[in-house]
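Here you go, one structure.
Every protein chain of the complex appears in place save one, which is left out.
Now for chain A:
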Amino acid sequence: MKTRIIPKLSLRRVSRSLPRATRSSYPGPIIVSARFASGVSQPPGSDYVSFPGAVKSAFTNDLKFTLPSDHPTLPTYRVADQDGNIVDHSFEQDLSEEEVIQLYKKMLMISIMDVIMFDAQRQGRLSFYMVSAGEEALSVGSASVLEKEDVIFCQYREQGVFAQRGFTLHDFMNQLFANKLDKSCGRNMPVHYGSKELNIHTVSSPLATQIPQAAGAAYGLKIQRINDPSLPPRVVAVYFGEGAASEGDFHAALNIAATRSCPVIFICRNNGYAISTPTLDQYRGDGIASRGIGYGIDTIRVDGNDIWAVREATKKAREMALQDGGKPILIEAMSYRVSHHSTSDDSFAYRARVEVEDWKRRDNPLSRLRKYMEAKGFWDEAKEKEAREGTRRDVLKAFSQAERERKPPIRSMFEDVYEELTPELRAQMKELRDHLEKYPDEYELGEYEGGKNSLDS
């Protein structure tokens, strides 16, 4: 805060040191840098504004406020309609039948896993879970056109992104059950996945913090590539809900990404609800997309239930993000949160069950893709049944394996608080080891990987 005052003081000092004549012809303290000084003065007879804050704005003598309602609602791009028929005739399918089936199976996998894990939480087998029903096309589709090297930040409802990039059922289950194979060493709440190999940052609970971080990561990638042009061009993709876009962090992120020209794709999952808050109480503008334009960011709104639209938009966005040395892109993908917010929520307290059932039946990303595949003739009822049963079996198998797996080594509770174990932590670790050795019958160490031996320094 202090820093905001200091530059002003130094400006005043600068202007005081200038000769009187110069000062009067340059009103205001804008003499600091040549970059800003250039467009300041108003040429005589000019018909547009030359203030540094709004260049090329035409003068008008009509006192008229711009009303949001003057602008038509931004359109929503779609490739296929609700029955899976292609309506964008310029759309060219770049995937083989097998590849389409693979996408469908990924969507199926997370939707089946969600139902099973939601019930498992209800049975008390894990403390928390979040499902992503209704948003499978959005997450799987967008992830399927990003490169492996691209960096991803998620909010918490992007199972599909993890699955599409190669997170296996075992990876999911190991994290959910916090066993020794869990990459976060059992330290996180369920659904806080992360993967270094897949270039996905670990999910963090506080809302919207990932959005400015993504802008920063993109800036980092851009600088890296300037320093070493042999590196492949990379972008950052960041996911968030329309509720998170109310946080100050969202606005800070879009502004900094635009001003620093960061190659980042902001992907907003607008699913209609932030816990119980409907979008009407969340914002009054034209969705999240209209904000991108305000920040000078190229923006598109797509039908999030249409996997082809999501893929086409993300593909194009990635291309654009890498043009002209990098720039941010905003995609607002519209969907409907068919599920409850999390296992701590019962959404029928604030919306009608029939509304949800209606959405499930009328427009569901899975059934839309299924209809597409059936129309093309490479999918049918028998294959559907087989895929569903097979996936269910796989999920349950990974489930029971992960639940039985041993817990992380005892040592891991000392590690990673700091980069290196501090002397205090080492002493505590030794103390614990001595204690366990002194009272071998008092503790059940078998369920921890390595038993007490993990405490050897």
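The definition used in the following text is that contacts are C-beta pairs under 8 Å (C-beta built on N, C-alpha and C of every residue); 3 or more make two chains touch, one makes a residue touch a chain; residues count from 1.
We adopt the following convention: contacts and distances are computed from a predicted model.
One chain of this complex is left out of the view, and of "Catabolite repression protein creC", "Pyruvate dehydrogenase E1 component subunit beta", "non-specific serine/threonine protein kinase" or "N(6)-L-threonylcarbamoyladenine synthase", the protein name its UniProt record gives is "Pyruvate dehydrogenase E1 component subunit beta". Per the touch definition above, the residue from A:Ser111, A:Gln282 or A:Asn364 contacting the chain not shown is A:Gln282.
Screening A:Ser127, A:Thr168 or A:Gln224 against the full complex identifies A:Ser127 as the residue touching the chain left out.
For the chain missing from the display, the contacting residue among A:Gly186, A:Pro233, A:Pro328 or A:Pro365 is A:Gly186, taking the whole complex into account.
As for the chain not pictured, it touches chain A at residues 1, 127-128, 178, 186-189, 192, 204-208, 243-244, 246-249, 274-277, 281-283, 344, 349-350, 407-408, 413, 417.
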